[in-house]
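Before any comments, here is the structure.
With one protein chain held back, the other chains of the complex are shown just where they sit.
Think of it as A and B in the order they're written, each chain with its own count starting at 1.
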Amino acid sequence: MNWFSKFLTSTVGRKVVMSLTGLFLISFLLVHCSINALMFLNDGGLFFNEAAHFMATNILIRTIEIFLFLFLIIHILQSVAITRQNMKARTISYSGTSSTATSKWYSRSMGILGSLILVFLVIHLKDFFISSRFTDHLGLDNNGTPDMYSEVKEAFQNPAYAMIYIFSMIVLAYHLLHGFQSAFRSLGIYHKKYTPVIEFLGIAFSIIVPAVFAAMPIYFLLKK
Amino acid sequence: MALDSKIPSGPLGEKWSQYKSSVKLVNPANKKKIDIIVIGTGLAGASTAASLGELGYKVKAFCFQDSARRAHSIAAQGGINAAKNYRNDGDSVYRLFYDTIKGGDYRSREGNVHRLAEVSVNIIDQCVAQGVPFAREYSGLLDNRSFGGVQVSRTFYARGQTGQQLLLGAYSALNRQVKEKSVELFTRHEMVEVVIENGKARGVIVRDLVTGEIQRHAAHAVVLATGGYGNVFFLSTNAMGCNTTAIWKAHKKGAFFGNPCFTQIHPTCIPVHGEYQSKLTLMSESLRNDGRVWVSKSKGDKRKPQDIPEEERDYYLERKYPSFGNLVPRDIASRAAKEACDDGRGVGETGMAVYLDFADAIKKYGQHVISERYGNLFEMYDKITGEDPYKTPMMIYPAVHYTMGGLWVDYNLMTNVPGMYATGECNFSDHGANRLGASALMQGLADGYFVLPYTIGDYLSGEILTGKIKTDSAAFNEAEKNVRAQIDKLMNVKGTKSVDYYHRKLGKVMWDKCGMARNANGLTEAIEEIKKIKSEFWCDVKIPGTANELNPELEKAIRVADFIELGELMCRDALHREESCGGHFRSEFQTPDGEALRNDDKFAYVGAWEYKGENQPQELHKEELVFESVHLTQRSYK
Partner (left out) sequence: MRLTLKVWRQKNKSDKGGFETYQLNNVDTHASFLEMMDVLNEQLIEENKIPVAFDHDCREGICGACSMVINGRPHGPLKGTTTCQLHMRHFNDGETVTIEPFRANAFPVLKDLVVDRTSFERIQQAGGYVSIGTGSAPEANNIPINKNDSDKAFDAAACIGCGACVAACKNGSAMLFVGAKVSQYALLPQGHPERNERVLNMVAVMDEEGFGGCTNTGACEAECPKEISVANIMRLNREYISAKLSVEKE
């Protein structure tokens, strides 16, 4: 398996790992976001609670969840390795400055954006994931399902907390804006005909998904 | 000393094939014991080093650039000729041979030129196999275009970057040998002396341009592939680093210099525009396929080109040379431009330019076709001048581009110094008094891939018992001592004027008096002026820094010192050749309608000059040119 470890540590291979784990995380976002969108149904969160309960208890989902955490950790570790290698490749920066940028700022700031997302994740997991999964303080809704909806509602009615969420979603949007299409590039997928489609999807995804997430705190703040 | 060109006997078409099958060889086991030094990594040098490495010789290749790929062959734009006859337009090896001999105004050797035409077809095969992306048609087959001085389309091209693509091909072949460890590559190393031991070339002294270290390298043969010396004119289309030092040192160590005055002035360059100018930029001759050259019919016409109506324009090439039109050979096109400007009809601010107009071609084929053909050239023109040639005609003027002269070599490409070879532009061999477009790339690669690898065996077969050449011999000591002495002397002048000052001064004398048109008076004056420049240079040149570091001023000084001496020899050669032929135009010798007037009775020879010592005039030796197959005629492109 020497070739495999060589692959994983080559500059190209590292990016392939980033890309594959990133794409998996993107697919997770889509699921997460769809379920969250159920909160906007005007049913007092009944359907949402059911879906959340299903996600928390289904054995297949639970198995995938293990991979999700695994890939998230790999994504983080690999990014640290890449950043370190890249910083070593250029230790002196330019002192001259140009008025015209030749690349997007967020494409150059993936590490920082990623780190901010990591901070957010810690807060987010602590408040919603650990508390719901490993403690049993959640009440039950009218259908007798654990009432995640009320938990969320309560949290977001704190304006400061909501602001952190909204800010984090903007960060996520930029991370995705570069990451989505970059993932395909790192896999060598490039075609004059199809790449514009991927790029369009990437932009749409990067705006819509974080927007839906960010809509929740806004929704609950307004509902207060 | 009698010059033996060693042209094999037999019918012209069979000389090379017969010679190839009878030339002495070195067996593979012995090749490993033989070291060869190649100086220069342009088309000729890289192909030579790669091919010799493949054969099993131990090769060391040197270049002054930071990468072998940057040698100035890279800048050749137009194309490379080959007698493939893919167009079915009547091309053949003989026709390529004939065009080249005629284009060279009958001052080259039949045997060499025919060999060049023969191997031209192999070059294309070789380059395509290396992955050179030549232009192709929609069929997937190779495309061709036509070039000056010929009536067939035999030029293969890669947009306007043929030289780059061919050099990258040769460079890749070289890299492969570096990986195989048959070639050792030294970049940022400049040859500053050749070592001769018992009459044979045995090695070189090089200077590491980064550290200033002086190194000795020994070999059984030394191949010089260092290109042309057009920078003697200061302003030329050559790269800034192109120089004559390697061949000049060889000359001073006994190698004869052939036809030094034969310089090619390229007709289509961007005109000079200021004092600070450091070089001239060529616009490929291929532009003359579709561009029409003109000036106004009236003198001092300051109107914009668009405002000059058709009937007041003088398409002088089409008028004077109806059958070749804008595609006459370079020397003729250049001189015609000079005539028009001397006549007061030049265009642009300085009046030292003519128009090259694409309006008709754009009308006929559409802008996209013209852009496909010349896009990058148009862009380059736009970048340099700030004018868009799709909208307004280009302005062009002749500039020094190529030197047909160079070290005298025999059929084996060996100089008169045993073991010292010269390939590519730095030898004098194939282009006579004028080179046809797209033939330089052909010659460089022919020499390196298909000629020298065969012919070098003739000499090296006698070297298999020599054993390793040592670098601690008296000859090496002496050579290194001379190099150090020269550098010390230069560093210690501590004068007041920069190297460029002298180079510019030399260039002006050369351009004014030994340029597009020459005469006895001017040349005699030039020789005196150059002598003065030489003595001033050695008394008053200023080189900052030290010799033990990266010191571009010192590099330039070493080169310019040699250019000055070469310039004098060029003038001497031009003065002695009392005829006009090709790029050498003596105003005293012209036909009533201003064409070059050759004197075949007196000057159908190669003028090979022997160095006789510091401040002594060189001695002329003549190699008579024998024409068995072609009939010498007045060149006519009318």
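Just so it is clear, contacts are C-beta pairs under 8 Å (C-beta built on N, C-alpha and C of every residue); 3 or more make two chains touch, one makes a residue touch a chain.
All values reported here derive from a predicted model rather than from experimental measurement.
**Student:** Which of these, B:25, B:369 or B:384, touches the one chain of the complex that we don't see?
**Tutor:** B:384
**Student:** Among B:58, B:72 or B:621, exactly one should touch the missing chain; which is it?
**Tutor:** Answer from the full complex: B:72 touches the omitted chain.
**Student:** Considering the whole complex, which of A:54, A:167 or A:190 touches the chain not shown?
**Tutor:** Looking across A:54, A:167 or A:190, the contact with the absent chain belongs to A:190.
**Student:** Write down which of B:172, B:461 or B:587 is the residue touching the left-out chain.
**Tutor:** Spelled out, the listed residue whose C-beta touches the missing chain is B:172.
**Student:** Using the touch rule from the top, list residues of subunit A that touch the missing partner.
**Tutor:** Those residues of subunit A that touch the unshown chain are 2-3, 6-7, 10-16, 82, 85-86, 88-98, 100, 102-104, 107-108, 110, 178, 181-182, 185-190.
**Student:** Across the whole complex, list the residues on subunit B that are touched by the chain not included here.
**Tutor:** 47, 50-51, 54, 65-72, 74-75, 84, 86, 122, 124-142, 158-159, 161, 163-165, 168, 171-173, 175-176, 178-179, 185, 187, 210, 237, 239-241, 273-274, 276-279, 281-282, 379-380, 383-384, 386, 449-450, 453, 498, 500, 542, 544-545, 549-553
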